[in-house]
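Note that this complex is displayed minus one protein chain, with the remaining chains in position.
Let's turn to subunit A:
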Amino acid sequence: MSALDAQLPTTFDPFAEANADDSGAGSKEYVHIRIQQRNGRKSLTTVQGLKKEFSYNKILKDLKKEFCCNGTVVQDPELGQVIQLQGDQRKNVSAFLVQAGIVKKEHIKIHGF
């Protein structure tokens, strides 16, 4: 078996796609970062799907301080708590969450344009 493996010219893994996180189905474990337009050129960033064990308020506090923007935690009947921030903070938030070790990069889905 191993001898055979050694002869294979490429290291193509046929299951790589199935294992890849962006393979579609099963979006439960993702943290979704979205953008929404408000009036004029103002916008709003929402972060949905962080693990419940985290203190949303603590994270929010750090986010606000880090990006110098306001924000809140809102309670959604279906989706649980969602963090809202002013402005387009998608890249910032994603970088922050990864750096702080809160979410793995491959578990973040950034939506919007």
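Throughout what follows, a contact is a pair of C-beta atoms (placed from the backbone, for glycine too) under 8 Å apart; a residue touches a chain by one contact, two chains touch by 3 or more; residues count from 1.
In this section, contacts and distances are computed from a predicted model.
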Name per UniProt, for the chain absent here [options: "RAB20, member RAS oncogene family", "Queuine tRNA-ribosyltransferase catalytic subunit 1", "Eukaryotic translation initiation factor 2 subunit beta" or "Multifunctional methyltransferase subunit TRM112-like protein"]: "Eukaryotic translation initiation factor 2 subunit beta"
Which residue of A:Gln36, A:Ser55, A:Asn70 or A:Gln99 touches the chain not shown here: A:Gln36
In subunit A, positions touching the absent partner: 9, 17, 22-27, 32, 34-39, 41, 44, 46, 48, 74, 76, 79, 82, 84, 91, 110-113
